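Left out: one protein chain. Kept in place: all the others.
All chains are identified by letter, namely A, B and C, in their written order; residue positions are counted from 1 within each chain.
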Amino acid sequence: MAQMNMAESINLALDEAMGRDKRVIVMGEDVGYDEGVFRITKGLIAKYGDKRVIDTPLAEAGIIGTAIGMALYGLRPVAEIQFAGFEYYAYHQLEMHAGRFRNRTRGKLTVPMVMRAPSGGGIRAIEHHSESREAIYAHSPGLKVVMPSGPRNARALLHAAIQDPDPVVYYEPKALYRLFREDVPEQIETLPIGRAQVVKEGKDITLISYGATMRATLEAAEMLEEEDGVKAEVVDLLSITPLDTQTIIESTRKTGRAVVIHEGPRTCGLGAEVIARINEHVLLYLEAPIIRVTGYDVPIPYFAREMAYLPDADKVLNAARQTLSF
Amino acid sequence: MAQMNMAESINLALDEAMGRDKRVIVMGEDVGYDEGVFRITKGLIAKYGDKRVIDTPLAEAGIIGTAIGMALYGLRPVAEIQFAGFEYYAYHQLEMHAGRFRNRTRGKLTVPMVMRAPSGGGIRAIEHHSESREAIYAHSPGLKVVMPSGPRNARALLHAAIQDPDPVVYYEPKALYRLFREDVPEQIETLPIGRAQVVKEGKDITLISYGATMRATLEAAEMLEEEDGVKAEVVDLLSITPLDTQTIIESTRKTGRAVVIHEGPRTCGLGAEVIARINEHVLLYLEAPIIRVTGYDVPIPYFAREMAYLPDADKVLNAARQTLSF
Amino acid sequence: MPRKAIELPHNIEYLSILNEKGEADSALEPKLEASTLKAMYRWMLLARRVDERLLKLQRQGRIGTFPQATGHEAISLGSILTIKPTDWHVPAYRETAGFLYRGWTIETILLYWKGFEEGARPPEGVNDTPISVPVASQLLHAAGLGMANNIAGDKNVVLTYFGDGASSEGDTHEALNFASVFQAPVVFVCLNNQFAISVPVSKQMRSETVTQKAVAYGMPGIRVDGNDVLAMYVASKEAVERARAGGGPTLIEALTYRYTPHTTADDPTRYRKEEESKQWADREPLIRFAKYLEKKKVLSEAERNTMEEEIETQIKNAIQNVEELVKHPPYSDPLAMFDYLYEDIPPFLQAQRDELAKALGINTNENKDDKKKDKASAGGRN
Partner (left out) sequence: MPRKAIELPHNIEYLSILNEKGEADSALEPKLEASTLKAMYRWMLLARRVDERLLKLQRQGRIGTFPQATGHEAISLGSILTIKPTDWHVPAYRETAGFLYRGWTIETILLYWKGFEEGARPPEGVNDTPISVPVASQLLHAAGLGMANNIAGDKNVVLTYFGDGASSEGDTHEALNFASVFQAPVVFVCLNNQFAISVPVSKQMRSETVTQKAVAYGMPGIRVDGNDVLAMYVASKEAVERARAGGGPTLIEALTYRYTPHTTADDPTRYRKEEESKQWADREPLIRFAKYLEKKKVLSEAERNTMEEEIETQIKNAIQNVEELVKHPPYSDPLAMFDYLYEDIPPFLQAQRDELAKALGINTNENKDDKKKDKASAGGRN
């Protein structure tokens, strides 16, 4: 049991996975001698050499496309895209091939790869360094998508992603890399992909979020309890695809009210999907419209204005109060 | 007033736009001497020459990226992507630049371009030739997205798209190209981007769709009327971004029941967004969960099985009946 | 030396062995057994006849639109002969000869053009990927397979194909660059048939050859007469051997002509002249090779006729087999669309499967068994 931050726990998971399984390969821009621009691949090249920790040329489609080839060969590539905002260069490879080979070849050829990418805002970065577009992958059949919210589940989800027989997009909310530490157990844990967690039980309202906005969500839940005496249930989705419909609807059925919180743009974002599933399964239990606290439908602003764009505890709190007083 | 099919009316709009405005340029793979693989650019190169009707090299990012440059220069490029399924190669240019230049430069540099692409299934094409992923563009701030459902509105929307000062994704449901003819007036029409149309009035249930699935939707509405005596109101969205929230919620408020129909995958698709907006504005008027009749969350199957994948009148009818009897 | 020309240390060549009269350059002629030569002819002939038959089936509405491979047999066969089953074959879509050689049955090919994913399932015993529709995208897989080979310390080679049009895609550049940087054992064969649908190669690029693009990657490049199966064999063999020995990738430009329309949906009279096609007619690969074999007394006209008959029967039987096959599950089962997306079907997808089953009035319990059976028989890489 050691205290570590999320950057460390992801690094640990990579190290453990490479140690256990020779097929695991880490690749991407600057992941080798530089140890990653966020130091997520720290120590790996020294330990596993430059055959298994590969500094690639600067080409995202090249990274994802060759990772697909490696996975077809039988390796388990973990490909880093330096910032999620640059993944669009490679989206055609993910959509057209990573998510389709098994289906296309009726199970003969498979693509057990992971695409890791730091996502989201809040670190005063320049344009294209703060995007959060998990919904695009959620709309792309054949991919799995997960997003941790803390050091411990980050490690467990990464192990699950690497072990998964299908391609997994592993989005790292980079604002959390060094934000806080928590206990991470000695033993390797995995979390099942496709399962959300109720991280705080409550009965009055359900707050549904994942990734970086879990912090604001939990803060708002505490404020609700302290200031309003309201017991909010908080759901951490963890998996975006498959989305854990069951947990979402059970909680909402119980509370009758919900707020969905995420950083990505609102239209056709995850919030819409969560609302649609609640509507499909437990509409009659709803006592108020579900409010979305999300990024707006503009590119995340340059950093001088980005905090106003991002969901924060106040926005979540206000939305919850509005829902509660509906 | 002439009877024409959608392939002809889109061709007419291109011809008219090029005739009126020298800045309008048509470009893409095989749009010149071949006149487009669907003959949408018929006659244009003969009339306007190969400076304004450009056969490009086979490179989608190249097409969209250079179209952006042309738009910055002051032209009004209408760039064709041969099949919507290949647009992913260029998505980074659309997301990172087409949708951002105005915002980035505080209004100084703008990208008045149109990306046309035939989308959707139903023509027995091979893999990657039947995709319908308008939701991805809807989730990309700065783009507008429109989708006609017939010859007349196709022409009017294309004129609006070409005249629009901002980048517009113009998705052509290719199954409709030659499916039916309708009257198209002599005079050039435009339709306002951002406005849906109530194409059939009703009071019992709202059927919301756009593009190719409007046919199945209208058919189902007729069957409902004939077989069940149910008066369905049918909304043709026409614009995906901006989505006409007002028309959607007014109709749903009136009927209290809705079915959303589209071809693209379900998760994080347009249906989810429509449901989310209904939830936000008129939840209390809902008498039943809104059902989504959509493509499933798998790649659209090779053509032997594609009809089972696509929404059809029966599926819409069943969903409507389920909603009505809830 | 303030201003000077830069010397390019490059290795860019041209190769042809067999001329249009069927005469081989004896210094370059590969030493192949008569039985091999005969088999080569048969594979090419089979590919040709399959292609012609597909065209008829398409005209009758029995298969969908497809890209013809006629005239591209020598490129595919001459190169595929030089790799082993354990090597990787990463085709584009005009490699019918190569598919057949690698054990893809005519039935499987028919299934593909009849719109079944089952037609994209590679046969057991070879390392093949299926047809790649998005042009150039497969080249990155080839580069990655080659990189993986090096990481694993294996001695496999990857043989991959793309068109002159595909050379314009960014993926092509990235694949050639990755392969050269990592010295991946990949042989890139560019089928330069001078057209990408309607766009002639002169509008696709301003370089005189595709071959010279190898200079940009510091890799050897060779332009080969793509209608000459012997030259294709020799050039590929050299490249494959170099790759296997750790010498990295090679770019082969195989020059031919697209004798047919782009696909059955295309009308080339819109954009090219008939005369041009005629010029190329005499150069086509089968006639030339037949002449060579006749001269060499390896294959007589009578033997060729017997081959034709055998092939005709072979194709006829395959068509019959497939047309019967598709009446039954899994082919007749639309629910199969859900069964191979992930290793295990997640609940939300199972719900969609059930939804469709209900809409179609299908009892899903039956189907599940089929799936399990099919999965258990999946071998190869899985």
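Simple rule for what comes next: contacts are C-beta pairs under 8 Å (C-beta built on N, C-alpha and C of every residue); 3 or more make two chains touch, one makes a residue touch a chain.
All of these numbers come straight from a predicted model, not from anything done at the bench.
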> Relative to the complete complex, which of the depicted chains are touched by the chain excluded from display?
Replying inline: A, B, C
> For the full complex, which residue in A:Glu29, A:Glu80 or A:Glu134 touches the chain that was left out?
Replying inline: A:Glu29
>> Considering the complete complex, identify which of C:His173, C:Arg258 or C:Arg353 is in touch with the unshown chain.
In response: C:His173
> Out of B:Val37, B:Met70 or B:Leu157, which is the one that touches the chain we can't see?
Replying inline: B:Met70
>> If the hidden chain were put back, which residues of subunit B would touch it?
In response: 25, 51-52, 54, 56-57, 59, 61-62, 64-75, 77, 92-93, 96-97, 102-110, 141-142, 144, 165-166, 194, 242-243, 245-246
> In the full complex, which residues of subunit A touch the absent chain?
Replying inline: 29-30, 32-35, 37, 55, 57-62, 85-86, 89, 124-129, 266-267, 296-299, 301-309, 314-315, 318
>> Residue by residue, what part of subunit C touches the chain that was omitted?
In response: 1-6, 8-10, 12-17, 25, 27-28, 168-174, 177, 180-181, 183, 203-209, 211-213, 215-219, 223
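Basically, only the chains that are shown with their structure count from here on.
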> When the contacting C-beta pairs are counted for A-C and for B-C, which pair yields the higher total?
Replying inline: A-C
> Where centres are the averaged C-alpha coordinates, which chain has the largest centre distance to subunit A?
Replying inline: C
>> Using mean CA coordinates as chain centres, what's the gap between subunit A and subunit B in Å?
In response: 30
> How many angstrom between the C-alpha centroids of subunit C and subunit B?
Replying inline: 35
> So which stretches of subunit A touch two or more other chains?
Replying inline: 92, 96, 103-104, 141-142, 243
> Which residue numbers or ranges of subunit C touch two or more of the other chains?
Replying inline: 117, 120, 134, 170-171, 341, 348-349
